[in-house]
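Of the protein chains in this complex, all but one are displayed in their positions.
When the chains are written out, they are named A, B and C in that same order, and each has its own residue count from 1.
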Amino acid sequence: MSLSSLQLCLLFSSALFCLGLMAALSRSNTILVLLGVELMLNAANVNFIAFWRYGPNPEAATGVVFVLFAIAVAAAEAAVGLALVIAIYRHQKNIRLQEATRLKG
Amino acid sequence: MMALILIALVTLASAAAAMLLRNLIHSALLLTASWAGLAAFYLWAGAEFVAFAQVLVYVGAISMVVLFAVLLTRPPQPMPVTPPNTLGRALVALITGGAVLGVFIGAIVSSPLPATAAPAPTVSVKQLGLELAGRHAGALLIVGALLTVALLGAVVLAATDREPVGASLDDVRGRPPGTPLQKSGDAP
Amino acid sequence: MSLSVQLLWLIPALPLLAAVVGTLAPRGEFKLSASTAIAALTLSFLLSCGALITALADPSAHLTSNFTWFDLGHGAVRLGWLLDPLTALMCVMVTFVGLLIFVFSTGYMRDDANAKQFFCFLSLFAAAMLGLIIANSLLLLFVCWELVGLASYLLIGFWFHKPEAAAAAKKAFITTRIGDLGLLLGLLWLYDSTGTLLLYDEGQGVLDPVVLAGLGGSTAIGLLIFCGAVGKSGQFPLHVWLPDAMEGPTPVSALIHAATMVAAGVFLMARVFPLLTPDALIVIAFTGAITALLGALIACAQSDLKRILAFSTVSQLGYMMLAIGVGSWVAAIFHLLTHAFFKALLFLGAGSVIHAAHHEQDIRALGGLRGPMKTTFVTFAIGMMALAGVPFLFSGFWSKEAVLHAAHGWGFSQIPFYAGLVAVVLTAFYMTRLVAEVFFGHPRGNGAAHAHENTAAMTLPLGLLAACTILLGAIGTPWWPWLQRTLDPEFLSEPGGAGLMATSIVLVALGLGAGWALYGRKLRQKSAAADPLAVIAPRAFAFLAARMKFDKLYAATFGRLSDTLAACADALDRHVWDGVVRLLARLGRFTGLVNREADEEGLNAGFDATSESIRATAKAYSRAHTGDAHGYLLMIAFGFVVLVFAVLVGGGR
Partner (left out) sequence: MKPNYTELFAALSPEAALIVGALLVVVLDLTLGRKKIAEARWHAAVRIALLAVGLAGCFTFASGRPGAEFGGAFMLDALAQATRYSVLVLAALSLALLPGTARMRHPAEFVAVVLFATAGFSVMATAQNLLIAFLALELASLSLYVLAGFDKTRPESAEAALKYFLFGGVSAAFLLFGFSLLYGLTGSIELNVIARELGAQAASPLLVVALVMVLVAFGFKAAAVPFHLWAPDVYQGAPAPAAALIASASKVAGFTFFARLLWSGTGASSGQAPAWMLTLAILAGASLLLGNVAALAQRNLRRLLAYSAIAHAGIMLLGVMTGTRFGPGALLYYTFTYGLATVGTFGVIAIIERAGRCQDLDDLAGLYRRSPLLAGCLLMFVLSLAGIPPLAGFFGKFLLFSQALRLTGLTGPAGWLAIAAIALSAVALYYYLIVLKRAFVTPAVAGTEARIAVPLKPALALLLAAALLLALGVFPSSALRLVT
């Protein structure tokens, strides 16, 4: 069977999403976990652009606008996230996620 | 079509490598490459302005912030090598990620989608500007508030409180960079 | 002086106000709190009398005053008050008995540091109980029902520093909640099928004939509502909480666990009597008969003064349910009213003894109180004779006669009737035992030796209650069944009960004689001496004394089952991720237990064991929550995949 370009784009974004997810699930360095989340957000952006590109009314540019806003949100998330990493580092003297287990039970 | 496949492969490969490497700096650099790949994808799809924004924000700003964060959070002594449970966790992550990917692939392949290869649409910067100030003006206002709170929050969270009570935002202004605050402000 | 139905809400509102005033009063303001409570209840009593006058003007009418509580858009929820002879009589009884108990409490609780709160709780209880009685909406009734439960919890656990009191309060609360669950489900079902919870509403209420005729499947509804009554009125198999509830102060036992609250279940069943189908009535009748017999049997072998009275309450409540089941709710209410007076009298008498004997409650360690406590002795004896059913002079005789008469006339089966007859003998027997042990002979303990009569605040209520105990029988005799006709204008008095009456007189005499033969002729010398009954039939006595060994039987049956299940769950737990499986296994056991409520032996210890095993499950889950954020994120992805498959497989469309 043959895949259309749109399906190819979607497969690309899915793969990117899952890569990000796997990074978030496995890496012990909190910064890399954070970057995994960033990759997941990026994957959604790929979807928006692909759907805009092959969608019914590209002249409305909705997908493009959405991606612009999503990039801004992702940047804001990165800023807050990295600040939190620094805050954790201050108490823990390292940033290994699996050691942040004061709260449990 | 070939261009798309090539871009996708390069992006995915560099992202995967970034997630596998042990050296953080190398990871960060490879991620930058993968973000650049995404920008290439946007260019390919005809969204030039998005590609521009992607390069500006990710390649220009966020990667720098990440580098700073990496340098700031170096452990005082070298980290002990591979904690015992890392392998198990990686395996679980691989299985779960694979399951999610399987769900996606199954859904994409089995769902009817428009299969047209229409000519790439273009959107001019002026048109985008009109859209932003027109239909999406509300969103623009909200994103302004969002970036403000991110700035404010990042400053407060990352600042080190050494001063006695009574100190505030102004006291941390003069500290060396490394906090992501200034960078996030110019993101959009 | 009559009270219109629109002002009926004043009756519960006044005690509620007193409770609020009492709460706001500064600590240690015992006098203020007590006098407000008594004043409020006195007013309520007068108002209740007014309401009774109104109701008697036309006994067959159901006066209502309904109002809309809120509008749902697709139907309004309405509440209201209801005034008919049943309501009015119950109000008069509760306020009058309550008032006497309040007065008694001023003497009994005088030295307690928290007496102020005690009166708040008592007022709250009275308000809730009165609200329950006047409610014309099952929803309002349920709300008050729960409040009564809450007040009872607070009062049983009033001496919370005693671990038994705290445990008893918890047990009472949880046990009755199980019944309440059934009640709530019944109400929901009823609402589902009729769209209203008003009792009478100009032809649209659930008890109005039009709606009743259109109601299908009401056996289940009736039985679910009965579940609530089983819990609250201490019927088998949920009777286990009532004897333990005696850990509360004695006036509480008198007010709540003898006279009023426990009667709420009987009242509820009488109230919704038209809803009950013949099938449901059969269940009710047999439950009542079993309870009557069981309570009386166990009471014979108890040695704690209050516990004997508690089991006798269980037994008498069984009589009332029996009467409802055989179709004579009028007899049930008659017995409820007389029982309220003489049981309150007995409990207050017991309180008087306990207070005088420095909190000695063991009948083996009392004795010889006839001399120093004359008033208490005489009044207690009157109560005892009423309970035992000594003929003609005492109200208990007439009401019990009415119940037995109704049971005799029941077409379905005579078994409940015979159970009732056996319980008559037993009642006379254990009450004789009680009086002989406590008041005759000579003191066998320190407390009893130094006992002397209490103050007037305590003896006056005793006297009043004793007078009522004697007089009240007059309103329901077969020759002049005023009460029956008032409650139910279609009541027909059937003559020809003379043979039955003679039988029961003989049975009472038998019980009294046996009791006196065993306990009265040769009085106990030492508190450690064996019980005569234990000498005759040691094993049976021990069995009864251990309250039929519910706990032991539980350990042998359910305990083993539980161990097996727990072992299985543990084994699974080792191989399957986290505590999910254990959770399900434990939960399955929990539902299994709840479903098998009928298994009496599982019940008593069952609550503790079940709640313990749930808690163990929770602890296992808690340990699985390791705090590692990777696991949290994993759960997102995992949940996502599972949900997608659930929707695709479950065919959400």
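Keep in mind that, in the parts below, a residue touches a chain if its C-beta (ideal position, glycine included) is under 8 Å from a C-beta of that chain, and two chains touch if they have at least 3 such contacts.
Given the structure is predicted, the values throughout are model-derived calculations rather than measurements.
K.L.:
Any idea which chains on screen the missing one touches?
P.N.:
Hidden chain contacts in the full assembly come out as A, B, C.
K.L.:
Which residue, C:64, C:218, C:399 or C:617, contacts the hidden chain when the whole complex is considered?
P.N.:
If we include the chain that is not displayed, C:617 is the one touching it.
K.L.:
Residues of chain C in contact with the chain that isn't shown?
P.N.:
Its contact residues with the unshown chain are 68-74, 139, 143, 146-147, 150, 157, 160, 166, 170, 173-174, 177-178, 181, 184-185, 188-189, 191-192, 583, 587, 611, 614-615, 617-619, 621-622, 625, 627, 629, 631-633, 635-636, 638-640, 643-644, 646-648, 650, 652-653.
K.L.:
Please identify, in ascending order, the residues of chain A that touch the omitted chain?
P.N.:
13, 17, 20-21, 24, 30, 33-34, 37, 40-41, 43-45, 47-48, 50-51, 55-57, 62-63, 65-66, 69-70, 73, 76-77, 80-81, 84-85, 87-88, 90-92, 97, 100, 102-105
K.L.:
Kindly note down the residues of chain B that lie in touch with the hidden chain.
P.N.:
Interface residues of chain B facing the absent chain: 103-104, 106-108, 110-113, 133-139, 141-143, 145-146, 148-150, 152-153, 155-157, 161, 165-170.
The rule is simple: only the chains that are shown with their structure count from here on.
K.L.:
Linking chains that touch, what shape results: line, ring, star, complete or other?
P.N.:
Here the contact pattern is complete, since every chain touches every other one.
K.L.:
Could you tell me the distance, in whole angstrom, between the mean C-alpha positions of chain A and chain C?
P.N.:
Measuring from centre to centre gives 62 Å for this pair.
K.L.:
In whole angstrom, what separates the CA-based centres of chain A and chain B?
P.N.:
6
K.L.:
Nearest whole angstrom, what separates the Cα centre of chain B from the Cα centre of chain C?
P.N.:
67
K.L.:
Find every residue in chain C that makes contact with two or more other chains and list them.
P.N.:
In chain C, residues 630, 634, 637 touch at least two other chains, as defined above.
K.L.:
Out of chain B, which residues touch more than one other chain, so two or more?
P.N.:
89, 92-93, 96-97, 100
K.L.:
Which of the residues in chain C end up touching chain A in this complex?
P.N.:
622-623, 625-630, 633-634, 637
K.L.:
Name, in rising order, each residue of chain A that touches chain B in their complex.
P.N.:
1, 3-12, 14-23, 25-29, 31-32, 35-36, 38-39, 42, 45-46, 49-50, 52-56, 58-61, 64-65, 67-69, 71-80, 82-87, 89-90, 93-96, 98
K.L.:
Would you tell me which residues of chain A are touching chain C in their complex?
P.N.:
Touch list, chain A to chain C: 21, 24-26, 33, 97-98, 100-105.
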